[in-house]
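Before we start, here is the structure in question, set down as structure tokens.
Removed: one protein chain of the complex. Kept in place: all other protein chains.
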């Protein structure tokens, strides 16, 4: 009996004197519960992804010039730039997102520098992640493959040879503007090129201009745009997850 | 003569009045030139990666307990936790890095919650990215697969069924401490789980404690640690790139 | 004539061959034009600030308990905590903001540690910047003056002696939650205490709990709350600018 009482006192005192968290349960957080996403495997995409191109048609895309049907060439599970058709863009618009894109540079190498396999992926129709064949092809660093075009040099050059499939995994956070039209939170982008980190939470300075400086006009959601830069770049397996 | 003079004046005035950059060359940056990294393909790793485990041996690892040789079981190109051997850690130490790890949860499901396929990957020997079998297995959100353990809930649950190979791509920026020992720049981590974004530039709050709160004692580089949590988790194809 | 022609050719060639921006006008950005704010001086506040307390009345405040009129004591241009009245909060709600608050600790020192001059300023009714008399008064580091309460230790202790007026300049960026209720962008806070940097773009981990861990339930705009912690802390000259 006496022993039990001592034990009881011990329990009580150990509870009240404790200066440290002693129960691992105390630091558990049960809510919210992340929803389930079945990840991709092989050609399957994550279950919450919007498939923008699965190799069969361009139903998610339209011509930038006149919003007519996109007229790039679909064949063999890939689309190829149609240099008569101009840029294409998604019909849907997006903000923060994870974007997966596969591309292949023309096997027959034509041109040098910016003229070799040039295309591009535009986030919110404004911010270009450069697509280019920089395999043994030097150009300006802030315009090479996986650069944020004319803004941010990639950490490394992770290009595969022309003709091989390559991919980008892009994590994008859109900029935010206040009611004065001033950018109060910049956009950020992380890019893995063929699985190699090339942009690490890089701030987007504004639009990615060929001539002149980044612009920072307030905007809302925007389309994903693919560029026709007169090169026969191929794309396949494009999907996006809204974050 | 007069015409030529007018033309000259036109040129001069057009130069001085120009308010826009007109030459695309003006916004090119040629230096530094990113170094070339041959990306991985199949089982090949990026050319600048340090291979921490290629399936053949544990030469890069040691026992956490006594720095002796790591005694996990290597077989069939994978290592399996040896529940008699305790945690293992790399002999090398790292700061900012990109880390790729593949893991497989035990095909024979044993236990529930935190007891099902528990292990973990510790960055700088302190900050755990949780490894757990959360395929149809509920536990606390901040302790499930791909959580920063007891700190940050993953954005989604992207688990594959037990027995299948899964992977993490981890982008890690180490915290920084001033000479007073106060953390002046936090660590950050981005995690893709089976290709799905689960941690997006998440701030690391401190050490990832089972009991109690994150600690923030100043430190330098640290090892990658793999946890023996009494579950027969398998690992393979582990590589790291220093950033 | 010949000289003029050479000069003309020189102008033309210098324009076309230029690889650098040569005109400073090219990098000017004229839009948007920041609006004019007349800064404060003496007791005047910035012209776009909302005055939350100018020393005369508590019209901008209400009781937290029952939304009735705030019953703290207004005298001599300051308000003093009424320990019978409980916390008070603004009638308006805010998101991102710059907040200026002046406070004075009781001249007659009573108590130790957390019991000496305790109060607090809550951003969005959830995130406390601690107010305490830590002049020669030791308490836990993550609970001392200018801590983000139980989250983030201030860089230094910049307290003035009790009875003197002190101030905080707080720059606050609110967290953002996705439709799953998961925090996708944390809140941040910068604090200057008596003009000394004490929190430098510190991530807010969640609510600042006395007992237990930070919570991260999704929320919108929220009031500024001042805490009644049974200490006769005075406040004056409180204003806020929406960012």
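Each chain carries a letter (A, B and C) given by its place in the written order, and its residues are counted from 1.
Simple rule for what comes next: a contact is a pair of C-beta atoms (placed from the backbone, for glycine too) under 8 Å apart; a residue touches a chain by one contact, two chains touch by 3 or more.
Note that the structure is predicted; figures quoted are calculated from it, not measured.
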{"item": "Selected from B:152, B:173 or B:237 as touching the chain missing from the view", "value": "B:173"}
{"item": "Candidate in contact with the missing chain, chosen from C:85, C:197 or C:232", "value": "C:197"}
{"item": "Contact set of chain C toward the excluded chain (per top definition)", "value": "20-24, 26-41, 46, 48, 98, 100, 138, 140-144, 150, 153-160, 166, 169, 171, 173, 188, 190, 192-198, 200-201, 209-213, 241, 243"}
{"item": "Interface with the undisplayed chain - residues on chain B", "value": "26-27, 29, 31-32, 34-35, 96, 173, 178, 180-182, 184-185, 212-213, 216-217, 243"}
{"item": "On chain A, residues whose C-beta touches the chain left out of the figure", "value": "1, 4-5, 7-8, 11-12, 15, 18-21, 23, 25-28, 153, 155-156, 178, 180, 182, 184, 186, 200, 203, 205, 213"}
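Methods note: only the chains that are shown with their structure count from here on.
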{"item": "Chain located farthest away, centre of chain A as origin (C-alpha)", "value": "C"}
{"item": "Whole-Å separation of chain centres (CA-atom averages), chain A against chain B", "value": "17"}
{"item": "Distance between the centres, which are taken as Cα means, of chain C and chain B, whole angstrom", "value": "34"}
{"item": "Chain C, residues touching no fewer than two other chains", "value": "26-27, 178, 180, 182, 184, 213"}
